[in-house]
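Following this message is one structure expressed as structure tokens.
As you look at this complex, bear in mind that one protein chain is not there, while each of the others sits in place.
On to chain A.
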Amino acid sequence: MTEHMTVMEQRAAHRPAPPPAWKLRTDPGPLLPEAEPRRVLGTPAAAKADPQLLRALYEQLVRGRRYNAQATALTKQGRLAVYPSSTGQEACEVAAALVLEEQDWLFPSYRDTLAAVARGLDPVQALSLLRGDWHTGYDPREHRIAPLSTPLATQLPHAVGLAHAARLRGDDTVALALVGDGGTSEGDFHEALNFAAVWQAPVVFLVQNNGFAISVPLHKQTAAPSLAHKAVGYGMPGRLVDGNDAVAVHQVLDEAVRHAREGGGPTLVEAVTYRLEAHTNADDATRYRDDEEVAAWRAHDPIVLLEKELTDRDLLDESGIQAARDAADAFAAGLRERMNQDAELDPMDLFRHIYAEQTQQLREQAAQLRAELEAEDER
């Protein structure tokens, strides 16, 4: 009988029974992640991958790598306050963006501007937080991209609530939330996954396990067999994927998003990847990891892996590679030019959006600032 019931109905039907009658509420078997991170590139499965998807992923990866380099350069030139690079993690960022439908929502953390840009957001708007001209430089509802979240994992319950609300309204919207390995230690990670599973919310959690939370390696972060295994405790499937294999990440996320859209509930995906750059420009990665380790990961570069597949299958030649690089350079040049112009700032914006209607107290403080600005202008 239970096989005809939804997961929620099965759980609702469960009643606690004294020990002789006790049994598991659901079978944990199907929830367990793969024994090893799933890979597609370099395996026979790669032959089945859609050439159009491979090319789209490749172009975005190349552009994403160039975007990361440009944003880092802009930081060194003082045009950005700080930049947490996703160099090395482009496969996760790009696949997360490409797997979503128009109506779906992306919930990025501060390291995920590339995912937002890959989804089509203007990079100048995406970088507003890191440039420092405002906190969120875009209308989240227009792009269905939540504000970049700085407090770790706090955006995950938002994704759950939004997905839940969409389902209550009968919409087929899915929310995809991004978080890092360090973020999985936060209480909000736990609460978000628990709510998502209890509500069977159409949400997918993508953990980019890049090995470090600033300087702290994963073994000081968790004793779990894998981060994907944490899913089982919440009653949702956990999936483990090679985070540098763009095709595998896209495939796993696509399955999870479809599952969520069809009413199957949430999935936790752990993508095993590596942060090739330091945490931010202000960090010194040589203090906590050695060059050998970094070199090993450079050999497993997401762009190299995909390029090899494309060239091996004659889907890409030298001119194609050059064309992708040229397009990326043009994209970076456009970004550089726009970021080298001074940001438009209006100090009175500080008071405009605190409440729907300005309070008397804020009106008085705004008047004070206005008077100070006028006095400055007169000098």
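Basically, contacts are C-beta pairs under 8 Å (C-beta built on N, C-alpha and C of every residue); 3 or more make two chains touch, one makes a residue touch a chain; residues count from 1.
Note that in this section contacts and distances are computed from a predicted model.
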Which of "Acyl carrier protein", "Peptide/nickel transport system substrate-binding protein", "3-methyl-2-oxobutanoate dehydrogenase (2-methylpropanoyl-transferring)" or "RagB/SusD family nutrient uptake outer membrane protein" matches, in UniProt, the chain that is not displayed: "3-methyl-2-oxobutanoate dehydrogenase (2-methylpropanoyl-transferring)"
Residue of A:Pro28, A:Pro51, A:Gly120 or A:Pro140 touching the missing chain in the full complex: A:Pro140
Candidates A:Lys48, A:His219 or A:His353 - the one touching the absent chain: A:His353
Sole contact to the chain not displayed, among A:Arg79, A:His158 or A:His250: A:His158
Candidate in contact with the missing chain, chosen from A:Val198, A:Ala285 or A:Ala327: A:Val198
Absent-chain interface as seen on chain A, which is shown: 134-136, 139-142, 146-147, 151, 154, 156-166, 168-169, 173, 175, 187-188, 191-192, 194-195, 198, 349, 352-356, 359-361
